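See below for the structure under consideration.
In this view, the complex is presented without one of its protein chains, the others remaining in place.
We just call them A and B in the order they show up, numbering each chain from 1.
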Amino acid sequence: MEDVLDLETRRKIFDIISKNPGLHLSKIAELLQMRISHVEYHVNYLEKYELITIEKSAGYKRFYVKGTIGTQDKRYLSVLRQKTLLHIVLFLLKKQTVQHKEILENVAVSPSTLSYHLNKLVKHEIVEVQRYGEHKGYQLKNREEIITWLIQYKPFDLYEEFTDVWSDITI
Amino acid sequence: MKTSKKSIVVFLLIFALIITYLVPSVFALDGNGYQYMGGQGNSSGAQQQGSGTTNQTGGYGGKQGAGNNQNGSGQHGGNDTNSSEGHQYRHRYQRRFTLIDGAGNYTRIRSQCRNNATQEAFEIYFTIDNAPTLQLSYIPSLNASMGQRHFSLIVEQLIEYNDINANGKYDHTDTIVSSLVLSNITCTNITYTNSTTSDGKAFTIIETHTPDELFSIVIYLVSEKTMFQNTTITQKEIKIDFKITNYPFMNQTSKLALITQVQTPFAITPEQNTYDEQQGIASQESGLNISSAYRSGFFSWANEVIVDNTTHPVNVTVLSQTEQTFSGNNPETYTQSQVIFSYPRGDIIIHDPKIGVIELLGGVIPAVLQYEYLSIIYLLACIASAIVFYGVVYYRKKR
Partner (left out) sequence: MDAIPLMNISIVGITTVFSAGLFIISLNSYRKAQKKKILFVSLVLLLFFIKNLLLSILLFTAQIENTITILALELFDLLILVFLFIAVLTK
């Protein structure tokens, strides 16, 4: 492993993947200010030496450090890194079963886009559909799991960070 | 971990750089920590102790290098005006030096200040040929032959009066018992003395008095901001002591007043809060601000007078009028203000006025624009910091 990571660039890529599992190629390139082709060369090398694994989802190849992440986590990560999908999931967390129109009121997307995202979530087994006669409702499939995952991989929230800072300062 | 350590190191480096830049600026601009080059000031051949001390009583003609020699600033021996000696202060922001020349009946104090790219020089000319007169002029450089007169202060007369309306000050309704008109008296030859304060700062004393020592004028000038006798004087002004000793009162209940006059082609504005007070180097002062479009000078005085070692308030009356004279075909206005200081009765009366110039923004932008300039800087700082603040938060959110 040491030999593979001798090269500083490769080490940087590996670091960024371990800190941010589920990143795709262009995002890594953007963060490291590198050309995509360079990044691609190195990630292929890392995968070849089994340091990282590649998951394909939603049109992107996403990278994870080998052995650090379960399949479900990978699934959540790749999907829930996308802002709108996360927003929908967070809304669903507050409710039990919601209909399409209620989600539409709380998430700023067009109806067709919302349908598209919901279908994706269903496909990734994050959300399941409940039918009540003519009506269709959506709810989270594995609530506890998602909550655990969110706690572990929560996205940056300025106000929460601020609160955390002060919460730690105590006698 | 590595990245955060790097950030700390970078932050400390930047901080150290800022401190290294700021500290010399703070010292230099404060007027403290001046370093003197060129030795202790004898290089031009001017006298160390000033010829003032050797010529206490007799007059002397010709030019004198009596000013501020001990610290090597502003020497002037004969016609030697070696400019390299003039730059005695190492500080790169401000260079100033003073030249004094004079004889028994006049003194010319020239002061030049350089502030980065701009230069400001002024002259205070003191003469006892007629009534004691102090004239403030702006000059283009130390060696200029002529300057632009800014204002004159004439010490006209001392009067003993009966305060008929008992308002504590001399009015034209009060009756004059006796008076000492200074234009009718020949004061003694002006003497020059160099001295140092307890903390090593040089100052010069210029003095004259009536033959019977009833009325004395003592002028103090410094080459840098100096504190002594419980006051602070800057290099942009001179401190004057008016001293009245054992006035022969003819009446038991009469009081004393000193009548002075300020004459200028420009505007005179009385002010309760003087420039020095605003700078925090004086308190309990009032004065007149004499300003043209581009320059401001002042005549200020302490609100208190020392009479027989006790402090008393001074009552001051300022009477202004504008007159027009005709110079050729062009009418010229000039303003006169009569400033009357009414003192309590006593044997020894000492009062403390000052005349000087007010610092301007580069000498080009009128003083009135200072606030606008500061406001712009303030706004720019606020906008820049708002952008930085928002930018950092936004960037952090994105990452």
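What we mean here is this: a residue touches a chain if its C-beta (ideal position, glycine included) is under 8 Å from a C-beta of that chain, and two chains touch if they have at least 3 such contacts.
Everything quoted here is computed from the prediction, not taken from an experiment.
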Out of B:Leu319, B:Ile348 or B:Leu379, which touches the unshown chain?
B:Leu379
Contacting the left-out chain in the complete assembly, out of B:Gln278, B:Thr311 or B:Thr333
B:Gln278
What does the interface between chain B and the hidden chain look like in terms of residue numbers?
22, 25-26, 29-30, 93, 115, 278-280, 359, 361-362, 370-371, 373-375, 377-382, 384-386, 389-390, 393
Chain A residues that touch the omitted chain in the full complex:
158-160, 162-163, 166-167, 169-171
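The rule we apply is simple: only the chains that are shown with their structure count from here on.
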What whole-Å value do you get for the distance between chain A and chain B if each is reduced to the mean of its CA atoms?
72
Residue ranges of chain B in contact with chain A within the complex
393, 396-397, 399
Report the residues of chain A in contact with chain B in the complex, numbered from low to high.
31, 156, 158
